[in-house]
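Each chain you see keeps its place in the complex, though not every chain is here.
Each chain gets a letter, A and B, in the order it is written, and its residues are counted from 1.
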Amino acid sequence: MDLLLSPPILFFLLGIIAALVRSDLEIPKPVVRLLSIYLLMSIGTYGGYKLSLGGLDGTALATIGAAMLASFAMPFVTYRVLRLKLNVADSAAVAATFGSISAVTFVTAVAFLDNQEVTYSGYMVAAMALMESPAIVSGVLLARLASSKVQVPSPQAERGESSLWREALFNGAVLVLVGSMLIGVLTGERGWTSIQPLMEEPFKGVLCIFLLDMGLVAARRLKDIRRVGVFLVLFGILAAVVQGLVGVGTAWLLGVNAGDALLLAILFGSASYIAVPAALRLALPEANPSIYVTIALAITFPFNIVLGIPMYYAIINAIGIAA
Amino acid sequence: MRAVKRIEIIIEKPHIPKVRSMLDSLGITSMTIFESVAGFGDRGDRIGSGVSDAQVMHALLTTCQPDQIDDLSAQLEPLLRRLGGLCLISDATVIRD
């Protein structure tokens, strides 16, 4: 229980409560955007800085490879399940969402590890960055394969093509994350020292403000739940748990430490509501965002933040992965 | 003062480039865009969220010659059907250099 009593999680709950009592509390969008860029820069430069100290060994490369593979492959499995109830476009979109990752969930897990005084490896940030996009490709592939008879490639569509790749690879969030990490690597100890007073110290405080807003946003989405239905609510939780456990298993096979194992679980088990929706609005406009964004944001995100993180961590400890 | 058609297109932000290149092909390049408006329609609420811009709506205001309306309509309709959104056309007079 004590695990829940950290300020960021409590501010997230405060946001949920504020939305449920229909308070007029609002954190202006431009400001939330800044905070989210800050969190990405913070986690990116810190990861890069740690990489500059250690570098990439075999385990690191294997972990990154496994993460990318999972992002690409998992949607092919979840798509089958989703097709039981949803049409092609929506199934592909939800599958892509769950193949990709939620940076904010990752960031919250980092704060959790920090509270437990458990370390993690810099390359996990690289793993996160490289897991964002493969699932987008899978999602679009799945939709294409299913509707290959009808769809005729047109000049219009080809233009869409190139912008799909742009969205998948050069999405703002991906770019800031990858760029910050490279800058962290390049500038090393000296660079980190100069920006650490902004990039590290206020980190948890900023996370509080950000999660306050996420609580508001997630709970205000709850009224879209009836559009979404019981099947998808269950899917949002079960897919998180199953994929999270696959993450734990992968971590165990790779032999990483407990911190990295938690982060891998969270990457596998979280669902994207930034990079993937941005790409899908262009690549799969037929898919209904009020389905895939709602599950990711109003179901899976709160579940992971509040229950998933401590649960995966308990399992990781139980199966004896060392810190 | 000159009679023109006032055109107002409300569409998701990520689709603005598509609309602009369509307008471009009709020779319409001057316009004003009201960014990040809140949309409520058949496809749900679009109120933006700070974390993602993907669903936010923009309102694009432009003008054209009355005789361009048919072309515009023919090109815009399939786009709006596929992507959602709306276009309002009305009569107006323009004052300008």
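The criterion applied here is as follows: a residue touches a chain if its C-beta (ideal position, glycine included) is under 8 Å from a C-beta of that chain, and two chains touch if they have at least 3 such contacts.
In this text, all values refer to a predicted model and were calculated from it rather than measured experimentally.
**Q** Each kind of chain is drawn once; how many of each are in the full complex?
**A** A x3, B x3
Rule of thumb we're sticking to: only the chains that are shown with their structure count from here on.
**Q** For the complex, give me every residue of chain B touching chain A.
**A** Residues 12, 14-15, 17-18, 36, 43-45, 48-55, 82-84.
**Q** Mind pulling up the chain A residues that touch chain B in the complex?
**A** Checking each residue of chain A against chain B gives 27-33, 36, 104, 156, 159, 163, 213-214, 217, 224, 227, 273-274, 277-278, 280-282, 285-286, 288-290, 293, 297.
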